[in-house]
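The complex appears here without one of its protein chains, the remainder shown in place.
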Amino acid sequence: MKTFRRLLRDRALVIGVTLVTLLVLAAIFAAPLSNFPSHVTGFDPSQRLKPPGETFWLGTDRMGADIYSRLLFGARLTILISVTATAVAVLIGVPIGLLAGYYERWFSDLLMRVSDVFLAVPQIVLAIAIAQTLGPAIQNVILALSATYWPFWARLVYAETRSLRNEVFIEAAVAMGASPLRIMVLHVVPSIASSIIVRTTIGMGATILAAASLGFLGLGAPPPTPEWGRMIAESREFLPQAWWYATAPGIAILLVVMGFNLLGDGLRDVLDPRIRRGS
Amino acid sequence: MRLLVLALRRCLWMPPTLLGLTLIVFTVSHIIPADPARVLAGENAPIEQVEALRRKFGLDKPLPQQFVSYVADVVQGNMGVSLYTQRPVADDLVERLPATFELALFAMGLAILLGLPLGVVSALMRNSVLDHAVRLVTIAGLATAAFWLAILLQLLFSMELNLTPVQGRIDGWGPDPITGFYTVDALIRGDVDTFFSALRYLALPMMTLAIPAMATIVRFTRAGVLNVMSSNFVFYQAAMGLPRRVVIWKYILRSALIGTLTQIGLVFGNLLAGAVVVETVYSWPGLGTYAYNSILQSDYNAIMGFTLFTGSVFIAMNLLVDIAQAVLDPRGR
Partner (left out) sequence: MADFLDVRDLSVGFVTENGTARVLDHVSFSMRQGEIMGLVGESGCGKTTLARAILGVLPDNAEIGSGTMGFDGADLLARDTSDLRGRLITFIPQDPFGSFSPLFTVGDQIGELMRWKSPERMPGERRYAASRRRADHARVLAALRDVQLPDAERLLRKYPHELSGGQRQRVMIAMALLPEPKLVIADEPTTALDVTIQAQILKLLRRLASERNASVLFTTHDLGTAWEICDRVTVMYAGQEAETAEVGDFFARPRHPYTGMLLASLPTQGAALRGIPGDVPSPFTPPPGCRFHPRCPRATELCRQTHNETAEPAPGHHVRCHHPQVWPAS
């Protein structure tokens, strides 16, 4: 109970959790929450480019679709893309990092060199190349993002595993004859878990921004998918008159990414007692 | 002399990394697609054209052989021909590099110029109103999509307030190129009008890129200064009564700056990545818009060339940062 109250006192954490929860709720309850659920694919040209008002809370886009409703359904997409891409990246990167960090063989160096190459180049640049090759589809965005993001986790886990290897409790486990797999799963992973969780949460924010950028560039799913980045791209030709068209999805992205960043920061304070931040 | 050896040793890492990058790009362009020739020719090209391309670019040869000739090509600067401009991709890229670099450097400069002092002051006045305001703004700054920020700024300053031009890099023709940087070239030629015009066009794109970079710099500097402030030597200097301002501005700052420097490479990377979308919004004639147009045209060679080129520039830049860090931190020597 005392920990919970202390958690509540960290305003950043509270705001982060609230924003992320709102995102998840918006995604799950998009259908009942939205006013025009059919506007995900349907449209009404007579209503195009209407400013925010009573019927259309956030205005309409160039096809006359309700932006508010499309935003809600876009939340689903955002979660789908970022969670899946991050999950895949973690599932690839963490084991690779563990293996490279635990063993000190030739492949450790090789794996890390490969990771370094990926990390040496901006993620979006590689993602563009991959997404373009594969074609505009949601799964390709996910693939492009996870393919360019796994090295980040591989490096992180590698560094932490390396430093842990010299810890006494690992040596003790080895001395007792535990198999490497057992050591990695039962000893190393729990010790680095908090680090992984924190980076993953912050990584979600970066993934959402990257996915939105790909959508903006036209590399995401084709229209009429209500992807937030694509919506902003579409809005460009109707500026400055239809200001709501660009503003709404942008604010959605801002709030969601901010939520994940705050959540990640807050988790770091809670989970990692070694780091004492200014408070 | 020692520094030169150090620099050379770091340089040794470049070729393998570049080779690795080439391999990745090769994998993406030649191995991932089911039919690279088809991708190159385009969706709607007739089958004969696809086959002709296949033979022309040696895409029917075994993969290792393809890779070797690919590397050979790249090393000589041959990245194929752009389907759209019909020029060698390498030429296109080199032509557009100065525009992006000018933008990136100005943005980076602004980010450092504003971000460093803000980070330091924020740390020194921890938990003050200023500190909280700065932290709030940086959190928001890191969460904004660069392209959205670009559009917003464009909406506000160009379209509504008419303070800056909406798009482009210059009115009419730029100054005769020496460096390719419009600002520098204008100054060298003594053309003050062009110089200020170039600045006006630079203003918004520069600000758009600088804001997220500044946010990162402020955060890292703040954390760095706070970290250093609790170190033993700061305590010792205080215990020995050294004047506070000397301790802060000479010793704490230097330690914190070293920490920030390691992040500069990262920050610059994100900046360049942001340039892709930001240039698009402002129609800034650099590498970013080139990439964007190439995506629109499905200009395959151009996109791969862009990836390879930008990646290499990046790797070179990381190397420079590494060397700079080694120079500045005596512990590394």
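Observations, loosely collected:
For reference, chains read A and B in written order, and residue numbers begin at 1 within each chain.
Definition applied: a residue touches a chain if its C-beta (ideal position, glycine included) is under 8 Å from a C-beta of that chain, and two chains touch if they have at least 3 such contacts.
This is a predicted model, so every value here is computed, not measured.
Touch with the chain that is not drawn comes from one residue among B:Phe196, B:Phe235 or B:Trp249, which is B:Phe235. Listed residues B:Pro46, B:Gly172, B:Gly190 or B:Pro330: the one in touch with the omitted chain is B:Pro330.
Of the listed positions B:Gln49, B:Ser255, B:Ser283 or B:Gln297, the one in contact with the omitted chain in the full complex is B:Ser255.
The chain not shown here touches chain B at positions 231-233, 235-236, 238-244, 246, 250-251, 254-255, 258, 329-331.
We take it that only the chains that are shown with their structure count from here on.
As a whole-number value, the distance joining the C-alpha centres of chain A and chain B reads 22 Å. Only residues 16-17, 20-21, 24-25, 28-29, 32-33, 39, 123, 126-127, 139-140, 142-148, 151-152, 154-155, 159-160, 226, 269-270, 272-273, 276-277, 280-281, 291-292, 295-296, 298, 300, 303-304, 306-307, 310-311, 314-315, 318 of chain B touch chain A when the two sit together in their complex.
Interface residues of chain A, counted against chain B in their complex, comprise 12, 113-114, 116-118, 120-126, 128-130, 132-134, 205, 209, 212-213, 216-219, 229, 232-233, 235-236, 239-240, 243, 246-247, 249-250, 253-255, 257-258, 261-262, 278-279.
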